[in-house]
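Take this structure first; my questions come after.
Removed from the display is one protein chain of the complex; every other protein chain stays in position.
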């Protein structure tokens, strides 16, 4: 359950304040010369997404490559990598050890496992998305050679500066576009490209909504408005409009894949909040620590990474 | 890719106008006395959802049980079942054999497989959702014994009667609620309950959007508004509000699971449409046949069925 | 657990005296014109393997194709098929309903599931291997086009005629050879070609041993005797000997794959046997019914079928 993908598979591990977080990529093609500079630049996008709204944790985020490579070239065997957790301040969380932060996973993890790593959110921390970025960067490199590009952008976001002053946080909407996708990716029934994308995106923290093409707006259209007319453009069959977001019957039609994600506001707010502790006793907390005001700037590279993983895996399934 | 689930698994097969459609359920607990009347009543919900807007195909939808049962009791071995396709009129589709219906899967299937079953949409037909209803009914029976209920309802839908007159179709939004779910279902990272639900729902035809809890509305909230305060209610820890839709960190918190789905309008419209044929030549089509004006009434039982499959499978993963 | 394969996957279902047995093949390439005559001839090999030692059950073994085909050509969607169970005589088994036949699966199924289908062995019946033959025949057709052939033969078998007179049964050893296999099939660590073969072969009833290449004889050799020297034969690198059975490090080396299977004697013997019933009370049984004296003649086509499934699946995993 910590693995995603069918052929190109990523397994991740690690807690926020444990020794390290990392991943194992299985099924990566051999003979690929990894672009480490690109991987680092993607990690940097995640880390320094914004200056004013980001958490202040000092993470060097240096990737240690453990296996699967010879002189930087993939061997076809599993590529394992880790990033050490540095600048851990578990004491920031000591006072939260026995209380359930509202809309965090403290309570649910404890219900599921009988215990939880209370230091910085443990496995539920956004820090655990780092391995996705590493794997996503490798996936992007593979896609790039096939002419497939992925871009995510913020299309809607609350007023972060004001929220910061108020000890509050904001959510927003991200739109992502995959271009150059060949027709024929995705499988009927339970392997639809859209379903795989949705699954991957809901694996990101704070995602609460996903729509493809015109999405929820399609619910208000008539068939005559929503249908994408097929046309012959320079000898190539394509569609005049792209209400479908590049996917019909779960299979890509060669148009851009377009989807949007709703991110809820980060639940760690500085304002005092009512909650209960492990014994069910009411208490008040104010989450100090180092936290982002908005997840979106950091999230862009994550969304692209997950989209890249789904795309590479789907291409690998073509025979 | 025609299989869904990890422990409680459904594999489906069949094309709209082939000999039969059906499914194999593997991982169903043994010693369960199947409620065949309930299964039939669920199938009836799918078939006769609405009188005025539904397709007129005469389907007896009689389930033949092939395996996995002894005197109606599950053996723990795979439960296979089929429903014969009757009243097939492939000739209705003969004229569509070489053209790509707008926003249908004709083009994408052909791109993927090099050929397609043109009779009634083949594997992409909504008829292929029938096995989901059968399996979903069995899943519901199991859930029912655990006090878990699932209800879907239409919360928004276009004007079907007007659309029908105009040879058009409409989309809409369905909301589904799962009650009585224990806390602790779902797995961190890539097995989140929300991700499994999203995957399952995007397996349904015409679904283009999925949101959980307050979903897209959360994108416009502040953290202080969106957070669900934990409270002690009669000795039980729960939350005051349910913006999260019963899921935090991908794991159920014991509250109702609430989600909404956007359905696009059915792409088969009676109005004439421009498109191209297999050779890329422009042509005009008018889809006669027997088609629904709106997918939603039929879709309710499908949404519930898929929600039931995800829930049962998730419970089976608890050790 | 009733599914085998990663890309080319077979799911089987059915009990010996239920309505039907069958299978679903998912991941079969599209645009393959099935050779139904060949499939029938393979089924005939299974049915009429030997005249003197075989069970007398009259099975027409007519395959009904339910899905995945258009005019006999594969669509790329799941191919479902069933064979009706005919000439069922559950009354032959009525007296065995509450007793545990020695070395049969009666006791273990009941321990696992709390009940069992007592009619003819239920899911544990050798009849449930029929879908493997159907899928194996399709796999063989695909392999044949790639120049890959599979032959199994009996290399050792007890005296069946004498055993029959004594109301007894015999076991034996089958050797199978796969020729024309390209180098590079199989994956390191847990996807070794040898491991996949072993898994597939132990899925056959009565198999109790599996060895590849010189197998157990290698345990008594020295390295200098067991090693396969690489040579250059007409510009092609191959090995002088084939002690390894075509596999090194779990990956095929281009030589013939050679393996042997030990089959135990069929446990259904006419001689009276001591056993216990469900209550643990001692009793004596004599298994009348219609049973083979030896599984081997029928098993040849099964061994080939499973070898074909593993080979096709392994080739499908090559990118």
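Every chain is named by a letter (A, B and C) in the order it is written, and numbering of its residues begins at 1.
Throughout what follows, a contact is a pair of C-beta atoms (placed from the backbone, for glycine too) under 8 Å apart; a residue touches a chain by one contact, two chains touch by 3 or more.
Note that the structure is a prediction, hence the values are computed from the model and not measured.
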Omitted-chain contact residue, chosen from A:44, A:66 or A:318: A:66
Selected from C:62, C:89, C:112 or C:146 as touching the chain missing from the view: C:112
From C:19, C:212 or C:257, residue that would touch the chain that is not displayed: C:212
Missing-partner contacts on subunit A, residue numbers: 1-3, 9, 11-15, 18-22, 24, 26-27, 30-31, 64-70, 73, 75-80, 82, 112-117, 122-123
Missing-chain contacts mapped onto subunit C: 1-4, 12, 100, 102-105, 107-109, 111-112, 123-124, 128, 156, 158, 163, 166, 168-173, 183-192, 194-203, 205, 207-232, 235-237, 239, 243-245, 247-254, 262-269, 271, 273-276, 280-282
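Methods note: only the chains that are shown with their structure count from here on.
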CA centroid of subunit A to CA centroid of subunit C, Å: 44
Separation of mean Cα positions, subunit B and subunit A [Å, integer]: 26
Residues of subunit B engaged with two or more neighbouring chains: 1-3, 12, 112, 123
